[in-house]
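A single protein chain has been omitted; all remaining protein chains appear in their positions.
Letters A, B, C, D and E mark the chains as written, and numbering starts fresh at 1 in each.
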Amino acid sequence: MSFLTALIILGVLALIFGLILGFAAVRFHVEGDPIVEQIDALLPQTQCGQCGYPGCRPYAEAIANGEEINKCPPGGETTIKNLSELLGVEAKPLDAAHGTETVKKVAVIREDECIGCTKCIQACPVDAILGAAKHMHTVIAHECTGCDLCVEPCPVDCIDMVPVPVRPDNWQWDLQQIPVRVVESGNE
Amino acid sequence: MGDYLLLLVATVLVNNFVLVKFLGLCPFMGVSNKLETAIGMSAATTFVLTLASVCSYLVNQYLLVPFGLTALQTLTFILVIAVVVQFTEMVVHKTSPTLYRLLGIYLPLITTNCAVLGVALLNVNEQHNFIQSIIYGFGAAVGFSLVLVLFSALRERLAAADVPIPFKGAAVAMITAGLMSLAFMGFSGLVAVP
Amino acid sequence: MSQSPSVYKELAWQGLWKNNAGLVQLLGLCPLLAVTASITNGLGLGLATLLVLVGSNITVSLIREYVPNEIRIPVFVMVIATFVTVIQLVMNAYLYTLYQALGIFIPLIVTNCLIIGRAEAYASKNPWHHSAFDGLMMGLGFTLVLVILGGIREILGNGTLFDGADLLLGEWAEALRIQLFSVDYPLLLAILPPGAFIVMGFIIAGKNWLDSYRAARAEQPQKQVTRARVTAQ
Amino acid sequence: MTIAIKEIDSGQLWNFPGGIHPPERKQLSNQGSITPLPLAQTFTIPIKQHSGAAGDIIVAVGDRVLGGQPLTHAGLNNGLPVHAPTSGTITAIAAGRIAHPSGLADTVITLTADGEDTLVTMPPLLDYREHGRSELLERIKQAGIAGLGGAGFPTAQKLALQRPIEYIIINGVECEPYITADDCLMREHAQTIIDGIEILLHLAGCDKALLAIEANKPEAIAQFEQLLPQHPQIALRVVPVKYPSGGEKQLIQLLTGQQVPSRGLPLDLGLVVQNVGTAYAVARAVLAGEPLIQRVVTVTGEQVSQPGNYWVRLGTSVADLLAHCGFQPTPTQRVIMGGPMMGFTLPDLAVPVVKITNCILVPSHAELPPAGPEMNCIRCGACADVCPAQLLPQQLQWLAKAKDYDGLEQHHLFDCIECGACAYVCPSEIPLVHYYRKAKAEVRQLAREKVKSEIARERFEARQERLEREKQERLERHRLAAEARKRAQAEAVAKGADDPQDAIQAAIARAKARKAAQAAAAAKQSDDESNV
Amino acid sequence: MIIKSMQRNGLILTAFALIATLLVVAISVLTEAPIARQKEQELLRVLNQIILPEWHDNDLYHSCTLVSDPALGPGERRVYRAELAGQPTATAIEVTAPDGYSGAIHLLVAIHADGSIAGVRTLAHNETPGLGDKIELRVSDWITHFTGQKVNGADDPRWNVKRYGGMFDQFTGATITPQAVVTAVQRAALVAAAQQEQWYAAPANCFPQQAEVSP
């Protein structure tokens, strides 16, 4: 084979291909990456920062750029599974370095101890705490995401994270957890 | 006609690209977690594989062979494939966002699917003519799609199985692929390979 | 450059074990399963892949800034293809029998997903010396798996080890051949395609088991990631 | 979808797929007549006994109430009042045991009976045809009537929608083993039930009712065969014995050959299904003005010496009920509220009888052995063969274990009526229904969380926006202050420093500016922190 | 915009293609000779095993001629002609047995001028390792049993595996492979007997040939 024919043929071929791709790159250009929105929609929006990012959306952006999907403890397994399906990657167990998946909690302020310093209000990412300076504060339970960001700033430690109460209508059919054996029967 | 049919059967079943010839295994293992994605991947691969088979045949027959450039086969084929894939991706991305969403992340994977280059090279090795090349490419793709779809459905069922922990995930998937390959041995000898 | 030693250490750890191409990333499976009927074939292909991987990683890393995104993949595969063709020709010239044994899988190194995968994931983002080392480690890790898989399959299916090593290493290597046992009916399955998958499955399981065993042994000093605060304290 | 009126009127019966034939064991409790249970000392009345929102409590601790007096006031939605079962004093309003499988507490009103049992009733509406529809419906609502057949759906609300109704189906099937409450009610009060059906027909504005009774209740059938000729609007349908032919959807399929569309209502087919007990209660509420304060409860099982049916005031605790029936508990006794197929075991005997309690079952170990250990599903398909909803229970179970909620959706988890037929036949003794209930609860929980996270995101974004706005405003203030200071300084320089007034002004301006600068710096710092 | 992008991409891709081509072509030119030599040596090694050095004094490798006969397999076949002192002694023929267990088996069959088999070697096959691969010398010496045998016509009953009354062993569990080889060798011997003289008359026309890419 001769050098020249080889060079010419491949050169021309490559030129044509390059032209085609260059053409296509502009002609078929598409803006934007909707994947961040989709990822963000799957995150629990607790905004707790345990993933190491300041909020869910920054983490969503990081995931879109190749960050691991197993860093969100509030979302836990379900979120990891959903993300793995969305992104077509393998689901991994939760990265324990970021914390563990615990029962859902809400913040409760022991109101008689609250000094009304407003620190917790500033800390709450979803404005779930009501109160004015020097007045008692309360948590709006159904708005609270349980991120516990308000606990640390409280100078008098009057905020508790308590598990979301189980009621008959949100009970998860967990027969093992019913305190049967504790409650003695009536007629003995 | 009969010969072509035999070639198709042979490529799909007897010499299944994935389970017998060991080509295209990475996407086979990688995108078989969900049936839906597997179907998307199958469609994309079928399109690209057939197209690449044809293109590389033409390039080989009308450029490389006449000018005695067979040493450049690998280089040229892979270039053709990469361009076909890239171009397909761009076009699909623009023209059909829904299809792109379905195939999006799989299209680039196809470039590195050795089944595609494998078809091109095997076409040369086995001296297929034009029609045979098309059938071979299509058959390879159908064989790939068939096992990919079956495999992903199997894996979906595996998701809930109480697999011993070390075997969870890739290990049991490999063994499943092995058992599928075992089953495919049943087709051996079905069509005499020239 | 001050953190280089740890970078290298991390790369080695990732490449050889933690993120092993064959066992964890499941890349490059086709040659991995196809040619490992014997340890010799595995070694040969592993070394060839290693060479290409290092070469392509360096090249890609060097050219990464000059390639526009649209033609990134075509250029990368062309780089790889060049290396492969060169190695193919050289093997054909000097290791003829091994070349015959490895068959179509030599040209297919081009599409070995491992190589393009590393080019995309690492070399296109990192300086050349790191990329070279990454290629080396990934390649070694890959070769390691090839050798282990080849070894197990050869023992089970043939009762030997290093059968045909002379094809790769020259006449002297004939002495390497070990006949472990000789039965009239070896477990043919091991060298047939299904055997490749199944043995591979067991190797992966073995690695998982080792990992969890080690994790259980080493009461890990849990690293704790600092939490980002979304709001003021 | 239109129903085949001609065939239905001709008495044709259809069939539904699946179904099982567990031992019936009804003779245990259907031998005698319905006995009124002596009044208990205390009653605990959960304020929510139907499906829907609870009413507002309108009594306080210490109030004396008369029997039949409402204790709660129903709100606008699907609320229903509950009534005092007898006269006495309210002694507590607190969290307490309710009749729910979770064993969790909810608000209950405790009533200590005075033993006089003074009852109040509403004025009877004997000439109900003369009264307005809405008045009748209001009466049924005020009487606190919820479906007595199972789900406890407010009866008035079922009839409230003004849609054309072809048939009212009266469910006297009572297909579940052991239970004979409806059977005995039909034997003894056939005429009242017929009256109730007439009222329901009147309310629904339709003229055809189908009364379905399972073939294993010959005495009840005989009663109606004797009475019904006088009531041409009501047709009797004797349905073959098979569980769960009493399920609303299955009964509709049996009687009309139609299927209620998934997520639809019988109303979509022009049908309404009511239990015979409900019909009886409607009749009593309209014709006698009695609110729903008692119902028939079957007490049965080998661990009671006097099984049978009892008129039980709602709020009577199971302990009091069983005490009258000769209960001899075994060491690991199960007490089941409801039947063996769909009932739930009680965590203790303080649980009160409520509107939907049709049976208390106290089986011996031998008669209903506890389930063996759960084994793996062998995919034998026995469950799919008996599923009346044509689901694939084994697949559902598998998906529920895998927590594959999409898959569950595709396999129509929510069409499962939780009849338990599948678990009954499963050779691996898998508590299938339990898996489905759990999965359903999880799906609902996920949906709730989804909504919650959506709200959280909106609030978070709103907050971020607010903070940003505030920051901008602070910066703006800072800028203004700086400008003011500059101006002040310039003015001071211009005027010369000797004007004390100006010096004070300038000092103030400086102080202000410093404060603003500090605030800005703090804001900046906090921003920096949040951007780590 | 489009033009610029096209230019840029086209030129860069071309540049890379040119460099790549240059490299490949250069190496392929450099290795052309060693590859050819390797092929020759490989073939010679086999040739010399079946046509022993004492049977020829000519350059076997270059004494090659192309023939075609459907009995030998499809397409053109190479025939290497051995001569001792100018006298025909043996020919080595490339033969394909199409009916192996898993596809065609490629053989090299050497036949003495008197029609007896000088030797047979397997060049390439896809038979099952452990069963059909006993036709490789590396695995078993079965293939050497042909040496010295003669064919007495197309229906010679001895030219079959023992199971069907022939003189060649079948392998336990694999009858198809040896049978395919036996019949292919038999066919080759018959063709050789009929045509050997013509072959010697033919020109040595195998070379120069073009470098092939793969086997």
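The working rule: contacts are C-beta pairs under 8 Å (C-beta built on N, C-alpha and C of every residue); 3 or more make two chains touch, one makes a residue touch a chain.
The definition used in the following text is that contacts and distances are computed from a predicted model.
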Undepicted complex member, UniProt protein name, chosen from "Iron-sulfur cluster assembly scaffold protein NifU", "Ion-translocating oxidoreductase complex subunit D", "Cobalamin-dependent protein" or "phosphoenolpyruvate--glycerone phosphotransferase": "Ion-translocating oxidoreductase complex subunit D"
Option touching the unshown chain, where D:A423, D:A439 or D:A456 are the choices: D:A423
Touching residue (missing chain; options D:L271, D:M342, D:A439 or D:A481): D:M342
Sole residue of D:S51, D:Q259, D:Q445 or D:Q464 that reaches the chain not shown, by the stated touch rule: D:Q259
Among D:C377, D:A400 or D:A439, the residue in touch with the chain that has been omitted: D:C377
Residues of subunit C (touch criterion as defined above) contacting the omitted chain: 185, 187-189, 192, 194, 198, 201
For subunit E, residues in touch with the removed chain: 101, 131, 163-164, 172-174
Footprint left on subunit D by the chain that the document does not show: 14-17, 20, 22, 103, 177, 249, 253, 257-264, 329, 331-336, 338, 340-348, 361, 363, 368-372, 375-381, 384, 388-392, 394-395, 411-412, 415, 418, 420, 423-429, 431, 433-434, 437
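Operating definition for what follows: only the chains that are shown with their structure count from here on.
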Farthest-lying chain, centroid of Cα atoms versus that of subunit B: D
Chain at maximum distance from subunit E, centres defined as averaged CA atoms: D
Subunit B and subunit D: spacing of chain centres that average the CA atoms, whole Å: 54
Subunit D-subunit E separation of Cα centroids, rounded to whole Å: 84
Subunit C-subunit D separation of Cα centroids, rounded to whole Å: 61
Multi-partner residues of subunit E (at least 2 other chains): 5, 8-9, 12-13, 16-17, 20-21, 24-25, 28, 214
Multi-chain contact sites of subunit B, meaning residues that touch two or more partners: 68, 71-73, 75, 79, 83, 86, 90, 121, 125, 169
Complex contacts: residues of subunit E adjacent to subunit C: 5, 8-9, 12-13, 16-17, 20, 23-24, 27-28, 31, 34-35, 38-39, 41-42, 128-131, 138, 214-215
Of all residues in subunit A, those that touch subunit C in their complex: 17-18, 21-22, 24-25, 47-55, 58, 71, 95-98, 119, 122-125, 149, 152-153
Complex contacts: residues of subunit A adjacent to subunit B: 1, 5-6, 9-10, 13-14, 17, 20-21, 24-25, 27-30, 84-85, 87-88, 90
